[in-house]
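What follows is chain A.
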Amino acid sequence: MLRFSLALKKGAFALRAEAPEPCQRLALMGPSGVGKSTLLSALAGFEGQIQGTVQLGDRTLAAGKKGLAPEARRLGMVFQRPLLFPHLTAEENLRFARPPVLSPVSFEEVVARLDLAPVLPRRAHQLSGGEAQRVALGRAVLAAPAWLLLDEPFANLDPARREAALSLLDEVVERQGLTLVLATHRLEEAVSLCDHLLPLWEQGGVSTGTAEPLAKALGGAGAPTLVSGTLRETGGTLEFCYGGQALRIKAAPFLREKDRAGPAAALIDPQDVRALPAGAPAPLGCPRFEGQRLGADRLRHGEDLFTLPGPLGPGDGSVAFTLLGATVLPPRRRDAVP
Partner candidate 1 sequence: MMGEAEMLATLLSLQVAAVAVLGSLPLALLVATRLARGGRGTLLLDALVHLPLVLPPVVVGYLLLITLGTQAPLGGWLKEVLGLRLVFHWTGAALAAAVVTFPFQVRALRLALEAIDPGLHRAAQSLGLSPWARFRRVTFPLALPGLLAGAITAFAAALGEFGAIMTFAANIPGETQTLPLAIYSALQTPGGETAAGRLVALAIALALAGLLLGEGAARHLRARTGQTLGSLR
Partner candidate 2 sequence: MTTAFSSLRQRRALLLLLALSLLAPGLRAEEAVTVFAAASLREALESQAAAYAAEGHRPPRLVFAASSTLARQLAAGAEAQLFLSADERWMENLGEARPLSSAPLLGNRLALLARKGTQPPCGAPEPCLRALPERLGQDGRLALGDPQHVPAGRYGQAALSFYGLLPTLEGQLLPADSVRTALAWVARGEAPLGLGYASDARVLPALEALAIIPAEAHPPIIYPLGRLLDAPQQEDARAFEAFLRGPRARAAWKAAGFTPLASPPQS
């Protein structure tokens, strides 16, 4: 269980973040560059000048200006780059932390679940980005840590492997009662693994955020819905290609990616969604498709069909759309969505 409150200044960059209630699975979300990695780094003890407290369970890792060295914090950390030791094989990297023989997670299990058997004898420079990332993840897990700090660990993985990694993590965290802090910009990862959310965003030159239970972060008036799709921003509004329909949102969604033309995740209140007027140019890649009405019970993990409940468009009833490239939330965590 993690509790912290910290402030940090690094040159022109300032960060203030807190998790006042103990959380076990915390997701850090925010646009690129806002400071997710720095916050993780500060929690790990790598940033020198921090003020505040970090408490893990009943251990105080940092208080005031003093804190334990990173090697004393019993971390398991995955950085944005795999950072595998180049002079060692993948297997030696995995075993680097020399886990005790009676480790809760066995070496064989990690290798099997992350599909690392073929790459074990290879050296770091002989691995692809995805393979290296999986080795890094395995290495952190096998270090028998007290908590896991993960910085976008699934970035280079294809969907199937991502699923395998997600489920391994979920199990490991559950089985050992570990604390998890996950920095990601993919909402579905956050939602599938975590129960708390700390959204970081820049306000007045300071990146700031407070952790809240996930349901609360996602809850609120209007029952926002989790979607992903392709967004395009044009002059203050977002045009959103969703289900073959071109939609426009006046208010900015809850989270926005800096990379506007690419795939993004967002929390959108359906109340804010309007259909584009007839004759307006369609957002990129937005063909038309006559959709089918789908019931919630037809939702299946992996399918790319999704029903958006709630009114959309002026005065409409519920409308079914066919999505372009959206991601369905894994069934396990669906109950977090109100």
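The candidates came about this way: all candidates are chains of the complex that A comes from, given by their letters.
The rule is short, and it goes like this: contacts are C-beta pairs under 8 Å (C-beta built on N, C-alpha and C of every residue); 3 or more make two chains touch, one makes a residue touch a chain; residues count from 1.
What you see is a predicted model; the values in this text were computed from it and never measured.
Trainee: Which numbered candidate touches chain A here in the complex: 1 or 2?
Mentor: Candidate touching chain A in this assembly: 1.
Trainee: Note which residues of chain A are touching candidate 1 in the complex, please.
Mentor: Residues 44, 46, 69-72, 74-77, 79, 81, 83-87, 96-97, 123-126, 139-140, 143, 149 of chain A touch candidate 1 in their complex.
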